[in-house]
Every structure is written in C-alpha cells, then in structure tokens.
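A protein chain is absent from this complex, but the other protein chains hold their places.
A and B label the chains in the order they appear, each numbered from 1.
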Amino acid sequence: MTSLRRRVVSRIAEIFCAISVLIALLPLALILFYVIKEGMGAVNLAFFTQMPKPVGEAGGGMGNAIAGTLILIGIAALLAVPIGVICGIHLSEYPKTKFTSFVRFAADVLNGVPSIVVGIFAYGIAVLPVKRFSAIAGGIALAILMLPIVIRTTEELLRLVPTGLREGALALGASRSRAVFTVILPAALPGILTGILVALARVAGETAPLLFTSFNNRFWSTNLAQPIASLTVQVFTYAISPYEDWHRQAWAGAFLLVMIILALSMIARFAVRRLERMNRP
Amino acid sequence: MNSPKITVRDFNFYYGSAKVLHGITLDVPENQVTALIGPSGCGKSTFVRSINRMNDIIPDAHGEGTVLIDGKNVYGRETDVVELRRRVGMVFQKSNPFPKSIFDNVAYGLRINGTKNKRDLAEVVEKSLTRAALWDEVKDRLHNSAFALSGGQQQRLCIARALAIDPEILLMDEPASALDPIATTKIEELIYELKSNYTIVIVTHNMQQAARVSDRTAFFMLGKLIEYGDTKTIFMTPKEKMTEDYVTGRFG
Partner (left out) sequence: MSVRRSDDRWFRIGTGAFAALVLLVVAGIGFELTRQSMLSIEKFGFSFWKGTTWDPVSGEFGALPFIWGTLYSAILALLLATPIALGIAVFISELSPRALRLPLAYLTELLAAIPSIVYGLWGIFVLVPIIRKLELITPPALKKFPLFKGPPLGVGMLSAAVILAIMVVPLTSSVAREILKNVPSTQREAAYALGATRWEAIKVAIGFGRTGIIGAIMLGFGRALGETMAVTMVIGNNPQVTTSLFAPQYTMAAVIANEFTEAADELYLHALIEIGLLLFIITIAINLISRVLVRKVTS
C-alpha cells in the first residue's frame, strides 16, 4: 500500500498550488475593485475638460494630463517604431554575426533597465543641455523603454514569415529592401502592430522616467519643448498630497489609465486580427 | 500449467469517444516473455500501457473490462495505482534517465518508497545494475551524470531503475528500437536472462526480435487481437491469414 504519508503530501501540494492561484487573484480583484469603485464615481465631464485647480480649490480635472499622456506616447511611438522595426529587420534578415549578437544583447539589457534609470539618461541628454524639462525629453525616455519590445516582436515575426515568400520575391528580381518592404513586412504587419500596441500600453503607465523629463504642467500645453502634464505623474502628485479632493481625482486618473491600457490591449487583440484576415486571400 | 500472471478479458480502450482497443482477451504466463507485434497504430503500445494504467495521465482516456494481475482487477475501484506501478515496471522506447547521477537514477524508486539508509540503497543499486548487465561498466562512476552514458547504456540504466523497486512484471515498449544492433543484442540477451525472475511483456515492431526473444506472441491489428499463441506457432504455422500475411512481410 502506498504510504498514507506520500498520498497526503501529494494532496497537500496540489491544494497549495490551487490556493496560490487564489492568493494571486485576490489582489488583482481587490485592485480592480477599488480602481473601479473609487475611480468611476469620480470621473465626470469636468475631469476630461478642465485643468487642475490651484491648491485648495475643489474641482478641476485632468484634461491636460490626458492630452499629455497621449502626446508623450505619440512621441515615443514616432521614435521607437522606425528604429525598432528597422533594427528588427536587420536582425532577422542577416545571419548571426558578432555585431548582431551584441545588438540582441543590448536589447536584452535595455529590457531590464529600471525605467527610472532610463529617465536619468533622458534627463542627461535632453533636459540638461537645454536646461528645461520638455515633452520631448519624456517622449525620448518612453521611446527607449519601448524599443526592446518593438525590436523583439519585429524580429520574431519576420522570422515566422515563410521562406517561400522571401525567396519568391527575390527570385522575381526584387532587391532585398524591396522584398522586405513590399512582401515580408506586410506579411508580418499585424503581429508587429500588436507588439507596438503592447509596448504603447506598457509605456502609457510609466511614471518614474517622466518625473524629471516631462515633469508636469498645471496648464494646457501642446508645446513639445515645454514640460507637459501626464496622467501618471498627475495621479502621483495627487495621491501623495494631503487633499481629499485630489485623492478622489487620483483614483479617477488611475481608472482612466487602466481603461486606456485595456483599450490598447483590446485593439491589439481584435483590430489586428481583422488586419490578419484582410491580408490572407 | 501455473495460473497466468496477467489475465485480460474483453478489454476495451477509448481516447475520448474513439475506441482504440476492441475486446482484447489473453493470458500472460508467469516468468515468460510475451511479445506484442503488429503494424504501427495497431494498439499494442496502448494495450501495454493499460496494464500499469499509464494511460490514466492522458486526459479523456479510459479503459473498461477486466485486467487481472494475480487475480486482482487493475481497473477495480480499490486499486492503488501508485502501488500498481511499483509492482509493474516499465521501460520506454526512448530511454529517459533523470538528470541525476547513475546512482540516483537507480535509487529514485527506492527513495520515494521510503528507503533512506545509504547501505541499503547501495546494495540494491548494485544488485539492480548487475541484473541489468551494466554494473561492470559503471561501477567506478556511479556518481557521474546518467547523460554521460551511451544510448544503449542509458536504456540498460532505465531497466536497472525499473528493477530496483522489485517489480513482478516488466513491460517494455519497443525498448531497443532507438539502439544500434550491438546494443540491441545486449538488451535481447538481458531479456532472456531476466525472464526466469520476471514476467515480461515486450512490444516490438521487429519481428525477428519477437521470434528470437519471446515464448508467446500476440498479433494485434487495428485495435483487435488477431491471434495469440506460442511464438513458434505464430511465426511458422499461423492460424489466421492476416497473421500469415504480416509475419511473411506481405504488408506492415
């Protein structure tokens, strides 16, 4: 007879594993619950259209912060997508050399750098020389954070494109660049777009690197060379303040942030699937 | 004649709703080698894995019917599957040693069953490796990794590992199919030596091997047992036409 002890130990272990799933889902449920409960109530029209009121005055909104976040991730995308995709093209099209190993290594390193350190770098190259915080500096920091994700996604997806497609294009006399841009890249496009959206969702939630690059701005601003508000920094500022009303707005901001990230992930999943279906004959 | 070690009556097996074994009925005699032959996909592997209920780990797979070992039904409600598998050892087609030392591989079964004493372990490990005809080759490097052994040696290691927990029955699923001819011969010689102490059921797609090594042979096709009898009879004077076609190489 198999010892009772062994069977009991096996059972207990299985139960522990099941419990750990519950333990992990508990904070998830709690966080989502609070964000929705506190945040949804505080979101109103004013939230979207108004600017923050001066300290002590109730009301106001985060219109400028919402715009700021969108502008920042726009700048980040503008910088990271071309660089990341082309780098990914190079890594996937050409055979392994010392150079490509170094580049992959660098992308891996970049992936693990804490975002605040990237912020310091962006500060050094974009804020210090002009002695001014700016949206561009923030965008640069976010772009660097996006880069490894875009590179990795692009490379992996280009590799998945069947070699038949590549050879077909080249056999018809297309140059490498033409083959890539007219045949291979379009085939991998839906997946690459997913990767970009995932990367955008990730950087939309970043706070630390913005603290001393794009800084913050109480007023509406679309000037890229000036500091700009962002949802994340605004939520932070409000959260650590002593004002009840600001706390309430912080929850609203968090709620909106989560919604934006969710929206980006959903778009990544569904609209991209549509594109895939269009691509196939 | 002694009562058979394994008695199978009207055994069916399903993967989900697909029936893959149809009413198998046979007796496996004690301390003899019984070979299962047949073309790919005929169900012989599925059948042999049903004896120690290894198919249980496949979701949606289930068997019905009677499989008696020493009179007790393996598919009965009170069957302790873990204990069953200790009594019925199995060797697989591709050797699968653990990423541990040679010693630890053989000792694994003993350790999980509670044997902790170093001397006891060492004794059984030596005995098992000797029985598996591997002791002389590894006695000086018991604590080297099992992966350092050749394919044939790894397979004999897996046999030693199975023998260490003192099973009564040894199931072998194409044990030599991944090995070169010399290693294969060693395994076949080993099987011949082992049968005096163990009841052996061996699945093989190699008919010459079945003819060389086994006392009884069962011919399977499409999940049905076509013919079962003395190896000599099956190969020289088969009763069924399908058996004759198969063993003379007309198909499969």
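Everything below uses one rule, namely that a residue touches a chain if its C-beta (ideal position, glycine included) is under 8 Å from a C-beta of that chain, and two chains touch if they have at least 3 such contacts.
None of these values were measured; they are calculated from a predicted model.
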{"item": "Of B:44, B:131 or B:161, the one touching the omitted chain in the full complex", "value": "B:161"}
{"item": "Residue among B:89, B:152 or B:238 touching the omitted chain", "value": "B:89"}
{"item": "Given A:86, A:183 or A:267, the one touching the chain that is not displayed", "value": "A:86"}
{"item": "Hidden-chain contact residue, picked from the options B:14, B:75 or B:108", "value": "B:108"}
{"item": "Residue of B:14, B:98 or B:135 in touch with the missing chain, whole complex considered", "value": "B:98"}
{"item": "Residues in chain A touching the chain absent from view", "value": "2, 6-7, 9-10, 13-14, 16-21, 23-25, 27-28, 30-31, 34-35, 38, 82-83, 86-87, 89-91, 93-94, 99-100, 102-103, 106-118, 120-121, 123-125, 128, 144, 147, 151, 173, 175-178, 180, 201-202, 204-208, 211-212, 215, 232, 235-236, 239-240, 247, 250-251, 254, 257-258, 261, 265"}
{"item": "Contact footprint on chain B, counting only the chain that is left out", "value": "52, 54, 57, 59, 82-86, 89-90, 92, 94, 96-100, 108-109, 112-113, 158, 161-162, 165"}
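Just so it is clear, only the chains that are shown with their structure count from here on.
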{"item": "Averaged-CA centre spacing for the pair chain B and chain A, given as whole angstrom", "value": "54"}
{"item": "Touching residues (chain side chain A, partner chain B) in the complex", "value": "1-3, 6-7"}
{"item": "Chain B residues within the chain A interface of the complex", "value": "80, 82-83, 86, 112-114"}
